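Here's a structure for you.
A single protein chain has been removed from this complex, and every other one stays in its place.
Right, chain A next:
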Amino acid sequence: MSVLVFADSSEGKFKKTAFEVVSYGKKVAEELGTNLVALTINGGDASELYAFGAEKVLEVKNDLSTFNAKAYASIINQAAEAQSANVVVIDSSVDGLYVAPMVAVAMNAGYASNVVALPSSTAPFTVKRKAFSNKAFSNTIVSTDKKVIGVAKNSYGAHENAVAGSAETFSANVPEMGVTSESVDKATGVITIADADIVVSAGRGLKGPENWGMVEELASVLGAATACSKPVSDLGWRPHSEHVGQTGKPVASNLYIAIGISGAIQHLAGINASKVKVVINTDPEAPFFKAADYGIVGDAFEFVPQLVEKLKAFKQA
């Protein structure tokens, strides 16, 4: 028996979530009294995973130049078989969420997604999952022999736990893929909402697209991604990729700064998983203040430029 973790990567570098799932998988393996194996597909330097507790790293090298869900699911299943893994842990990156259900079918395993904590019990295997658009949690028992666990982003965190690891090459068959990548259109040089520890978001309170300069500047000082409320993307002030909320993107950052956003329930559904929320809004009755940790009742046009200046000074100090 073992626990297998899929450590996802992009362009030969591990995703941040890879370290989180390795940390998580290590604890589960300890709990079950077994070892942790990490699987990488054209991934980064294996020793980066030893630092988080991966004793053994299976490295798959092949000529898949981009992610393919069917191929990845098959490779993960082959590795799980080879390692007699009963528990497979996968992250909640876009690719992780694509591949995990397919792995569950291949292994005939119960799948719990959006898991936010270590199992509260391993017999029965019980995990806490997000439900109802972050308005509640479900304590879920996975009753099958084999289990696939999807760890929600930034819920467990990456915890250093250095072990003496070793890597070996794993050769897996790549099945016929069915879906072929034609082209990838990705903004370069900007921090994406999915990767960001800090997200600076603004709403209709900013009055128009011409006022986003200060938002971008704030994001740049903080190394943050920029985001917006739904009407802002509907109005075309900002790209759809920045629309956060129930019908947009989910955010699970450490810090979420909401400027001129009212805090409608559909917006909050997308950001509840963020740890610390800051609100700047002229209206003291804005619902966002009920959801926030820190707030300034005030005009964005006055406070945001000040925040930019003071943060610059703070960062230099």
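Following the convention adopted for this analysis, a residue touches a chain if its C-beta (ideal position, glycine included) is under 8 Å from a C-beta of that chain, and two chains touch if they have at least 3 such contacts; residues count from 1.
The criterion applied here is as follows: contacts and distances are computed from a predicted model.
When the listed names "Electron transfer flavoprotein subunit beta", "ABC transporter permease subunit", "NtaA/DmoA family FMN-dependent monooxygenase" or "Sulfur carrier protein ThiS" are checked against UniProt, the chain not shown comes out as "Electron transfer flavoprotein subunit beta".
In the complete assembly, the contact with the undisplayed chain comes from A:M102, out of A:A38, A:M102, A:V151 or A:A172.
Among A:I141, A:A162 or A:L235, only A:I141 touches the chain left out of the display.
With the whole complex as reference, residues 10, 66, 69-70, 73, 93-95, 97-102, 104-106, 109-114, 126, 128-144, 150, 178-187, 190, 192, 194-195, 197-198, 222, 234, 240-241, 246-248, 254-255, 265-266, 269, 272, 275-276, 278-279, 289-298, 303, 306-307, 310-311, 314 of chain A touch the missing chain.
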